[in-house]
Each structure stands twice: as structure tokens, then as C-alpha cells.
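Worksheet: the structure to be examined is printed underneath.
One protein chain is absent from this view; the other protein chains keep their places.
Order of writing sets the chain letters: A and B. Residues in each chain are counted from 1.
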Amino acid sequence: MAMKKLFLSLSSFLLLSTTFTFATQHQQGSWQQQGQCHITRINAQDPSYRLRAEGGVSEFWNHNSDEFQCAGVAFHRHTLRSKALMLPAYHNAPLLAYILKGEGIFGVMISGCPETFESSQQTQRQSEEEGSGRRQRFLDRHQKIGQFRQGDILAIPAGAAHWAYNTGDQEFVVVVLQDTTNNANQLDQNPRSFFLAGNPGNPGQEQEQSHGSRRGGGEQRQHELGNVFRGFDVQTLAEVFGVDEETARKLQGENDERGHLIIVERGLQVITPPLAGEEYGRREEGYGGRDNGNAIMAPHWYVNAHSIVYVTRGEGRMQIVNHRGEAVFDGQVGEGKVVVVPQNFAVVKRAGDEGFEWVEFNTNDNAMINTLSGRTSAMRGLPADVVASAYQISREEAERLKFSRRETLFFSGSSSAGRGRVASA
Amino acid sequence: MAMKKLFLSLSSFLLLSTTFTFATQHQQGSWQQQGQCHITRINAQDPSYRLRAEGGVSEFWNHNSDEFQCAGVAFHRHTLRSKALMLPAYHNAPLLAYILKGEGIFGVMISGCPETFESSQQTQRQSEEEGSGRRQRFLDRHQKIGQFRQGDILAIPAGAAHWAYNTGDQEFVVVVLQDTTNNANQLDQNPRSFFLAGNPGNPGQEQEQSHGSRRGGGEQRQHELGNVFRGFDVQTLAEVFGVDEETARKLQGENDERGHLIIVERGLQVITPPLAGEEYGRREEGYGGRDNGNAIMAPHWYVNAHSIVYVTRGEGRMQIVNHRGEAVFDGQVGEGKVVVVPQNFAVVKRAGDEGFEWVEFNTNDNAMINTLSGRTSAMRGLPADVVASAYQISREEAERLKFSRRETLFFSGSSSAGRGRVASA
Partner (left out) sequence: MAMKKLFLSLSSFLLLSTTFTFATQHQQGSWQQQGQCHITRINAQDPSYRLRAEGGVSEFWNHNSDEFQCAGVAFHRHTLRSKALMLPAYHNAPLLAYILKGEGIFGVMISGCPETFESSQQTQRQSEEEGSGRRQRFLDRHQKIGQFRQGDILAIPAGAAHWAYNTGDQEFVVVVLQDTTNNANQLDQNPRSFFLAGNPGNPGQEQEQSHGSRRGGGEQRQHELGNVFRGFDVQTLAEVFGVDEETARKLQGENDERGHLIIVERGLQVITPPLAGEEYGRREEGYGGRDNGNAIMAPHWYVNAHSIVYVTRGEGRMQIVNHRGEAVFDGQVGEGKVVVVPQNFAVVKRAGDEGFEWVEFNTNDNAMINTLSGRTSAMRGLPADVVASAYQISREEAERLKFSRRETLFFSGSSSAGRGRVASA
């Protein structure tokens, strides 16, 4: 007899992170692009596609159906078993999530302000001198951990990596709207998930086509997802994280058959800030500070901009990885070359023997960067327990992965884990 | 010898209604979408299509011509005979109108603030206690009536229902620009008129293709328009307005051959706020307050957002109507279903026996709703005389239509005019 309704809107997003200044403006959908809008019949829709994993199942509505194309959004539902962890990932559009059932914790990794890495670093140095109290505040700037339960709303900005864990005994169910035509998305309207761990979307992962609502779009284009680390080579990963190649290989999750939802039986320890890790990092003072290798720029992505890179001097190697974990670029670039790095695509740059200088044009007047390794990285924003579970490594390895590299954006080229070719430079 | 020029721009819109916060940003036209812009020849254009009605004629320029596609706007001209009323309608994009000739009055129905219906209701209750002075102010929030004459500019927000009446002895002529690529329009670029009365665009209404400027777009797509009420069933209309089925049928204007411009010989009485009507509403205290039926949500549309409805519990019936008055959806929806309601499409929801709960994602961070019936509805915003003329009913019937339903958004399911099936629930 009751009729209850809840309005969600993208303004909620501001509650989560008031410091983000993304334009949250929703644009016309692709009906617009096709010139005509033939809305002669609307259908009530069931999910059209399921992706099963160790920890549960994700169901995707057909975003190519006329209705969703019109609205310019995508929609999906995740069901996590008890103690299931959704591996960290970021998306090319803002998300709004509504918790239908269950309870848990989540984390969102929000980078420092754009292009203020040096001053951030200074702040941290200062904090370290002043003691642990302020240092902790600094760390908190790069990760947000919260609890949620049935009826809660989560809003995740485009490009912000996040994870979730079911702490309850019951299954946890969340529906998610992805605003693919939001101005914050400068790519196309297809929903894309850039995972930072595991092997999501691998052939071994059970996939199902639902027979319910098959209309709209002939051969259906599925939600695309993959592990970004798979597009980089193991040696580069070892170097930028300051770990050995075996750990680096774990980042790529090559033989990980658990899918994007994994079970962490022992539970997660995430509430306490990882102070021990920070100590560990200090013990290794100078670890990445040697000067006998060529410089590397931390793997990173731009949250809200394309980058157009013009090489002004020298030569370097660039690797660019898409959401399927494929290296869409891996090569040497010299003076006068232009490389376009699409929004959210992860990139690593390594200077050649003669150095590497470039100028970078970003298509946003407040371009925001996220790094994968280093002092202000998304990896540091992940609780050590999430890292250990995601990559199937020990907690100590997890801390090494997080804290080995103490630099922010530019790393010295060689480390004990570096490649021979580079060390000789 | 004189050369006179008048600049109009969408900023004028702000003068009319400073409380609206639509993004009035104009986007790239569909030339953009087609990838290339071949502007090799611009033509001075005459209207390409005429729609005659009892009260005058509307002429439409070909919005598919290269020039208008480039500019991302549509253009038309209305000529109203003396004592002609343009039936109330809303559009999927903001309008700018310039009065070429004549004089008259117009009304714009602007709903209360988004999602503040409860507090609005409280305000009203409070006002009623305090006396009629404040009540009147509240009513004014939902309708704006103004006079215009040659040389005036009117700006109408997207999705805001409006009407106009020629009070003069002469013909009244207005040219209208519709900014179809404005961000406020989340549908496609085709201009659409959602009428709230009459039978506009019916086969009996004389239509003419002009032979002037036929270029651009082969078979021409005409301006699309229709009566929204025609897509709902008569019983539902009777119920949501709290009137009998005969009156409900008048809303649909099935046998109305007058077209979208009608003659009101006796003139309109609209200046005085409809206090009598409000009294009438009070006399029927509790009319819609019985609890023996299932709940109905007032027919409504979102001015500036698509809605993605996810059913969380129970079951209900949804009807969705487009600008041609067609029911593009009419069915039962249960738990786990998703229904996409495009911007401006009118929708009614009725709870099933077990109740009906849903969560709704709106693609605007300030989603604004307009209801068709109930306390804050567009129907209440129409002067009783406009209602009587539009639906060919008596002034008393008009007042009943406006004031029977005293609830705002959620109605009790049964009324004296309700259907048997519902009353038994």
C-alpha cells in the first residue's frame, strides 16, 4: 500500500568531495548524435548481461538500448557475497550508487590538488617534522574510507579509483548509475572500468547473456573492463613501485581467476591509517634516490582531461594503457612528435640517455592527475589489507608496494629492482 | 532610411524568472554531429509549413535546413486572430519570443522548487492559517500572468507550460526562436510541443506545405506536437484530477476540431487570482483523503532531467506519454525492473496491492518536477477561464478540475470518480 520514492541526483556527489570541481553537467544523449529521437516504445528492462566472480555477480543493463542511449546513462547492479571485496577501479564517468541491501565499507582514492605535488610534498615534510598527528591528516587527503548500509547513497567522481567490501553476514546489493554523457567524461559514451588489480573480464570468468531484454543494438556491446597494469611491462612496474618482478607480476594478476569480486576470508583491517608503512618507507630513505638511472615519470592518468604531448627535446619511451589493460602505445618518441593520451588512460614515461623534455596540453582548465605509484598515489590510498588481498601478496609485500617509492611524480630511473638496460644508463 | 536592430539573447530569460537555474548554454549544432560543416550557401528563408487552426495560423521554418541545423535552433511564427487563445503547452527547449504586432496576455506555469513539495505544502498550510494574504503569494509562485504588446520579448524556460491570448482587436503576431541545442534540452534536437489540451496536429486540422524553401532534408520532418492527456486512460485521468470521466474525456480533446489556436469569444477573466477556486477546494476537505484505494503519484514531467526508475519493492502500474499524446509505456513493473522516463515525458504511477517502492535517478543535479494535477500542478496554474475554454467545460467544472485534488504529489487511490477495480483494493 505504501509508495516510497527516493530522488538521487548528481548533486549528492558534492557531499562526498566538496573539493572536486568537475562540471557535473549532463549533456544530450546519443539520440542527439543520431539526429533523430524515435521514442515510440519504452520497455521495463531487466539486466542483459551477467559477470560472475568468486565474490558475487555483476549484472549490466543494455546501455545500447534506445532508452539508455536517450538518457545518456548506463546502469548496473552488483551483488557481493559476505566478505567479498570489489577490486579497486576507476571509471570514465561519475557514478551514483544506491545500497539496496547489506552493509560494508568503501574507499575512494582522491589525489592531491592538480599540479601541486611539490607543495604537497613540502607539507608532508613539514608534517613529518611536526610529528605523526599532522602526517595522518595528509594521508587522509588521499583516501576516504567510509561505511555504508542499506539506503545509503554513494557518489564517485569520474576517474576516482574506489573499492568496496561486504563486512556483513548477508549479501550486499548495490545499483549503480553511470552518467556517461556527463561533461566530466571526455571520452565516448561507452561505460569503461579501469581496474587496478585482478584479471576482470578474463575468458575464464563466467559470463552470461540474459535472455530477457535483448532488444536494441543487434550484437550487444558489453561493459568493457580490464586491469590497467597488464598493459605495462613487468620491469617498468617493478621499477616504478620499487619492488621485485615477482610482486610486479602480481599487480598484473595474470593467473588470477577470481574475477573482479574476490573473497577475503579473514576480513579487512582498514580503519587504522597505515602508519607502520610510512615508517617502513622512512627506513628505506634514499631507496629511490640514486642517480645512476634515467628518470621515470610515475604511471598516472588524468581524471578529467586528454593530454596532448609535444616533445621539445631529447627522447623517451612512453607506454599508454587502456581500460582493457592493453598497451595502445609503447615506443620511443623524439623531438617534434605529438602523442595524444586520452582521458583516464594510464601512462608511463621514461627519459632516454639524453633526457626527455616535453610540453603537455590538457583539455581542462583544472586538470587533475592521479598516480599509480609514489607518495601521492592511488596505491598509497589503498589500505594495505586491500592491496594484499587484491594482489594475493603478504601484508609486508603490500606495504613495500605502497611505500617503496617515496617520490611523487618523477622517480630516479634505477632501483634494486630495476632492469639491467636501464641501470646501465 | 532607418535601420533598426534589436538584440535578443537568452539572458533575457533571467529577467522573467530569476529563480530558475537552468544551464542556458548553447551547444554545438548537429553539423557537429555529422562531423563536417558544409556551409557553401546560405539562403534567406520563408516558412516551409503551416498549421491552420480556428484561432489563426502557425508557420514553421524548416529546422532541418542546413542553416538551422548549424545554428541548432528552430524558428516559427504564430498569427492569432482577435480573441484567439493558444492552448497551454510546454517544449523541450527554451523559447525566445518577439511580439511583432498586437497585444495580449500570457501565462507561464512555474512549479515550486524541486523536491520541496512537502515543505511547500507546509508553507501553504501555514499561510492558510495566517489568512488569505499569504496564500495568494503562494499561488503566485506557480503561475505568472503578464501582458505583452508589440516590441516585447518573452522568454520561456524549457518544460514550462505556457499559454497566450490575443486581447486586442487586431491580429497578434509573434516570432519564436527555440534553442533546441541548449543544455536544458536533454532530448534530441527536434523541436517538440507537449500540449495540455485540445487536439493539435489532428488529421482534421488543415496543414500546408509551403512551396517556398523546400531545400534541405528531402522528406521534411515537421514540428511534432500533440495532447499529452491522450496517452493516459480516461479512468486514470478522472482519478488523478478527482473529476468524472466525462470531464476527464474533455482533457483529451478527442473530438476537438479547433486545433491549437482557439477562439474564446467572451474574452478571458484571468487577472484576479482564483481565490474562489481555492475556497471550493477547501469545501471538499478530505475529498481525496480516503484510504480505501491504492496510492497514485500525480501525473508529472521533469523539466530538466531524464529519470531512471529502479523498482526496489512491490509492484505498480506506470504510464508514460510522449509529445504526440501516445502512451509509449503502459504496464506493470515489479522489483528489479528499470524504466527510463525521458525528459518532459508525462508519467503516472499507481501502486499495486502490495505497495510500490522505487528509487529514481535524475540526470540533473537540480531536477525540477511539474505536476499535471494536484496542489502545485500546472492545471492549478491555469486561470479557470483558460481551463474552461481549452476543454470546453463550464467554469464550475474548470474549478473542480483544478481544485478537486488537494494533495501535492501522492494521491490516495480512490475517489468518487475512481474506477471500480481500484476502489476494491
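The criterion applied here is as follows: a residue touches a chain if its C-beta (ideal position, glycine included) is under 8 Å from a C-beta of that chain, and two chains touch if they have at least 3 such contacts.
Keep in mind the model is a prediction, meaning the values are calculated, not measured.
Could you tell me which of A:Gln45, A:Ser58, A:Asn185 or A:Asn199 touches the chain that is not displayed?
In the full complex, the listed residue that touches the missing chain is A:Asn185.
Among A:Tyr165, A:Trp358 or A:Tyr391, choose the residue that contacts the chain missing from this document, as touch is defined above.
Checking each option in A:Tyr165, A:Trp358 or A:Tyr391, the one touching the absent chain turns out to be A:Trp358.
Among A:Leu85, A:Ala295, A:Ala378 or A:Ile393, which one is in touch with the chain left out?
A:Ala295
Out of A:His306, A:Arg380 or A:Lys402, point to the residue that touches the absent chain in the complete complex.
A:His306
List the chain A residues touching the unshown chain?
23, 25, 27, 30, 33-34, 115, 181, 183, 185-190, 221, 294-295, 297, 305-306, 308, 310, 312-314, 316, 318, 320, 322, 326, 328-329, 331, 333, 336-342, 345, 349, 351, 353-367, 410
Please output the residues of chain B touching the missing chain, sorted low to high.
With respect to the unshown chain, the touching residues of chain B are 1-11, 13-14, 24-29, 31-37, 39-46, 61, 67-68, 70-73, 75, 96, 98, 100, 175, 177, 179, 181.
Just so we're on the same page, only the chains that are shown with their structure count from here on.
Between chain A and chain B, two copies of one chain sequence, what rotation angle (nearest 5 degrees) aligns their Cα atoms?
Result for this pair is 120 degrees.
Could you put a whole-Å number on the gap between the CA centroids of chain A and chain B?
Each chain reduced to its C-alpha mean, chain A and chain B end up 43 Å apart.
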